[in-house]
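See structure below.
Omission of a single protein chain aside, the complex is shown with its protein chains in their original locations.
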Amino acid sequence: MADTAAAAQAGSGDTRRDFLYLAAGAMGAVGAGAVVWPLIASMNPSAEVLALASTEVDLGPVVEGQRITVTWRGNPVFIDHRTADQISEAEAVALDDLPDAETDEARVQKTEWLVVIGVCTHLGCVPLGQKTGQNRGEFGGWFCPCHGSHYDTSGRIRKGPAPLNLPVPPYEFTTDTTIVIG
Amino acid sequence: MRKGLIFGFAALAAVSTGALFNTNSAKAAGEAIALPQLEWSFEGMFGTYDRASLQRGLQVYREVCSGCHSLDYIAFRNLADLGYSEDEIKAMAAEVSVVDGPNDEGEMFEREGRPSDYFPAPFPNPQAAAFANGGAIPPDLSLMAKARADGPNYLHALMIGYVDPPADFELAEGSNYNAYFPGHQIAMAAPLFEDAVEYADGTPATVDQMATDLAHFFMWTAEPKLEERKGMGIKVLIFLLVFCGVLYAAKRKVWADVH
């Protein structure tokens, strides 16, 4: 039917009509895109969620060898007051042995304090090892029970399906024993 | 065809103006008192807030109103809209103490305010507010400019409306006369007087000036996205106008052989 209608038009009219169709279609597409963007963007984190992005932690009561878990942006953050053994173990590892090569030095601000986000980089489970008696895996760090990823005392992936080390959140020492995460 | 068209637009006009007329009169029914109409910079298609006025309004709120009235929906971080820098906002937030917790020992504790904190309320709950104010709860002011008909003008009028009552006016115990308050008896005593604040920018703090700045500020607290809305509106309207033109041309072209 559309063809019948088109056939009724004169030749020069066709070009003009095609141009109008094209212009209308293009503007429609641009308009639809411009409308879709705010709709999609509305599902991104909102302003008040982004603003609540810092957690203050008092490290004073955390004795050597103790690990604590705090919450930052809804995720667990592991804070490990490492022993001298654990530190030297982490520093001694050859970079070639690491799937995600990173020195221990690059992952800490003060060597005795390791701060990492406690979310397995495989599929998001929380690894074991925070509480005494829990399985810490073959490398003395953390062990993810979901799919068997082993992390070392620097929170680096050593064995298992996880591709990356436990990420280090942005934080700073505001005093010798206080950090602000985020 | 043409007749139907005219009829159509007539019907559209009749129904829609009827509808709008209705809501208008419904709004008008509540306020019989004519308010002084000010010119606000945020009115009109290109309206924007006057940053200096907003900052002065904030100062009056903080120094005068905040003793009794909360501003629940405004966080310190929002003050960036008023033109304050991040450091200034941090400093302002740090002036207030915020109850946080519970901490590891299960206790609530007080700490310095942060930009993400909301303005602290003067009373912990409505009962305390009512008790401290002779039974009248000072309302939250965040949305006041939208919660009253002709909000900004009303708020300005209310602030300057504390005048001597007419001789035959009987004022109830504990009320104050206000020329623009519905019923003229308001529980709130006149909050502003000449030089109630000393403006940081040196503007003379007359009652009218403070009332204007406050109303301006409360329009922002009620409608913080006004500038974004109006700025986007222009672009959308221009786009749609052109789009309509193209569609109309396409329609004419397609229908050329029918008409």
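We call the chains A and B, going by the order they appear; numbering starts again at 1 in every chain.
Note that a residue touches a chain if its C-beta (ideal position, glycine included) is under 8 Å from a C-beta of that chain, and two chains touch if they have at least 3 such contacts.
Methods note: contacts and distances are computed from a predicted model.
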item	value
Hidden subunit of the complex - UniProt protein name among "Cytochrome b", "Peptide ABC transporter permease", "ATP synthase subunit a" or "ATP-binding cassette domain-containing protein"	"Cytochrome b"
Candidates B:114, B:148 or B:216 - the one touching the absent chain	B:148
Positions on chain B where the hidden chain makes contact	1, 3-5, 7-9, 11-12, 14-16, 18-23, 25-27, 29-30, 45, 73, 78, 139, 142-143, 146-149, 151, 182, 222, 224-225, 228-230, 232-233, 236-237, 240-241, 243-244, 247-248, 250-251, 254-255, 257-259
Residues belonging to chain A that touch the chain removed from view	1-2, 4-5, 8, 24, 28, 38-39, 41-44, 46-49
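Following the convention adopted for this analysis, only the chains that are shown with their structure count from here on.
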item	value
CA centroid of chain A to CA centroid of chain B, Å	40
Complex contact set, residues of chain B against chain A	75, 77, 104, 114-116, 239-240, 242-243, 246-247, 249-250, 253-254, 256-257
Interface residues, chain A side, partner chain B - complex	5, 8-9, 13, 16-17, 20-21, 23-24, 27-28, 30-31, 34, 47-48, 51-54, 61
